[in-house]
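As you look at this complex, bear in mind that one protein chain is not there, while each of the others sits in place.
A and B label the chains in the order they appear, each numbered from 1.
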Amino acid sequence: MAVDRRETAMPVAAPSTTTEPAAGAAIRQSSLWQDAWRRYIRNRAAVAAGIIFILICIYCLAIPGFWKIPGIWTSYKDYDPNAVDFSQSYAGFSLDHPFSTDKFGRDLFARVAVGGQISIAIGFAATFMILVIGVVYGSLAGFIGGKLDNGMMRFLDALYGLPYLPFAIITTQILSPNGSVSFWSMVVALTIASWFTSARIVRGQIITLKENDYVRAAKAVGARWYRILARHLLPNTLGVLVIAIFLELPGVVLGEAFLSFIGLGINPPTASWGSIAQDGREAYRLHPEVLFIPSLAIATLVLCANFIADGLRDALDPRTRETG
Amino acid sequence: MALLEVNDLKTHFFTREGVVQAVDGISFAVEKGKTLGIVGESGCGKSVTALSIMGLIPKPPAKIVDGEVLFDGRDLTKLNEHEMQKVRGNNVAMIFQDPMTSLNPTLKIGTQITETIRTHTEMSKQDARKRAVELLEEVGIPRAAERLDDYPHRFSGGMRQRVMIAIALSCSPRLLIADEPTTALDVTIQAQILDLLDELRQEHEMAMILITHDMGVVAEVCDDVVIMYAGQIVEQASGFELFEKPEHPYTEALLGALPQLEGDEREIRQSRLTAIPGRPPDLVNPPQACRFAARCPYATYEDSCTEVEPQLREIRPGHWVRTAHPTSERSGERETVNA
Partner (left out) sequence: MATFIIRRVVWTIPVILLVIFMTFIMMKQIGGNPFRHTERNVPPAIQANLDRKFHLDKPWYTQYVYYVKDVFTFDLGPSMSQRTRTVNDIVKDGFPKSLKLGILAFLWAVVIGIPLGALAALKPNSIFDYMAMFFSTIGFALPSFFVATLLIYYVALKTGLVPTNGWPEGFFQFDNRIILPSFALGLFPMAYFARLVRGSMLETMQQDYVRTAKAKGLPYKRVVGLHVLRNSMIPAVTATAPLLGLIITGTFIIEIIFSIPGIGRYFVNSVFNRDFSVVMGITVLTSVIIIIANLFVDIMYGVLDPRTREVR
């Protein structure tokens, strides 16, 4: 769910840092990113989360074959997510069907993988769009400042009054006049419902950075505003953006899951984690795995994204971790 | 008997990177009604000393591993938390360096004063409020009665420090520990606050420990002085003695770092601020030798002090120093530190 963190502590990235030398040792120059990477590695939870995240992505891509276009693929012979075979209905866990099968005998191992493609794809697509809109809106407001900023932020405040789920539902309905919700309508709907936080964060970051001396120096040398924006402000916002990716992603994935679960999102037979869960809803008392497995997949992804975001936040702003 | 006696205090921090021996065997005494100055650069252990006396060191990483702190004969290090709470704010009070963050921003000033009073005395709310107004007036805050209900953000830095002093005085402590009370303030306000502290101390017959890194401040108010370096005391004497006849090279350097504002024009123009080159040693692994040796202008390779740590010795009655090169024993021309 897109939980609004308003402007919780986001790191201000300095242009470069030097590592603290051991007494007497020579000073090593290293860039912000190398430093951050080194700090990130030290956080075991974040590293584990990162690995699991990558594994999930690999699973989703590899199992049904490497074709990423939903609905069109050829699969390895044993794991076909769409092969209907009623004799195999709810077959239970076995080597043939590591995740069991659903009501129609479709193998869940493949189906969850395919569903993952869609759910994660929606997640990344929407997150990307959210960030783009957020960057544009936030930079404009933060950079230009003054009345425009004030106005834009008041507008943003007003938008917070829109209820997330109903809004997303209405948008998907608008974009799917014939009743079946498509991939892109989900992406757009989820984006529209949740871009506010990212705009706020970007704006906050730009405002903080604007006051930095190196920006003043650039202005003093006569640099144009777009140059300042592109060369100085935006690269330093990158850190914040990378963290924002992993904070928005769970919200979007959960949003898709919720919408699909209640039937107003991706619908079967198209597989997404939410739609599989919807399938599993009817028979969960006897065959809970159809509901549980995609739910666990979602939960795992959400957890990983959160740990990664935490790790990134600590890595990019060591000041937040003061005490030992 | 002295009001406060610190004997061989050792406070160590047990961290992941090793044991930091922040305070390594400190002894001094504070007489009733007198002011002791503790001087040293950042990291030398002066704040930790103060916090150790108050029992405010963060207990997980830090621990008082040795020594005693005798207040009126009672060893504070042996008291449990409950008993210490009765001492703090009551018999011994402390004020801190940064007045901007030392007050709770969400509580009114009045509350922050009266809660101390009502914790340690039986006063009623009204009486405590009256006392709070008296205290604010005493520290020089105008319109005290009205300002009692204001929040800290409505006060300037200097004013906030005065409020802190008022809070500290509220229960008439016998000892006040001031940890760099003026460092965060402008020079002009500094003088005011120092004067205020001295006045109050005399009026209330309070003893005071003033912690600072500024020799100028020490010269103003202190009866006795302790110079700390890297967790140890390196010189200890009365204020007068110290300024007239400093013995330790570090003390000389500190004095040399004072801007010279008196004397004829040529002297002032020629004298330069001396920075002391180098950094203090790492306290996780303190050197076996004199800790100041690496930065000492007098130490040479053949000297014993580069291998064995010099002990604190009484070079004159009441004047202790820990060095192999005390000023009065240096043969030949004294090298001017203002090179």
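Quick notes on this one:
One rule holds in what follows: a residue touches a chain if its C-beta (ideal position, glycine included) is under 8 Å from a C-beta of that chain, and two chains touch if they have at least 3 such contacts.
Quantities reported herein were computed from a predicted structural model and do not represent experimental measurements.
Per the touch definition above, the residue from B:L4, B:L76 or B:I167 contacting the chain not shown is B:I167. Checked against the hidden chain, the listed residues B:T106, B:T188 or B:Q311 yield one contact partner: B:T106. Contact with the undisplayed chain is limited, among A:I41, A:A62, A:V136 or A:L162, to A:L162. Annotation for chain A: contacts to the undisplayed chain at residues 1, 3-4, 6, 8, 154, 157-158, 160-167, 169-171, 173-174, 177, 250, 254, 257-258, 261-264, 277, 281, 284-285, 288, 291-292, 295-296, 298-300, 302-303, 306, 322-323.
For chain B, the residues touching the chain absent from view are 54, 56, 81, 84-90, 93-94, 96, 98, 101-107, 115-116, 119-120, 151, 153, 164, 167.
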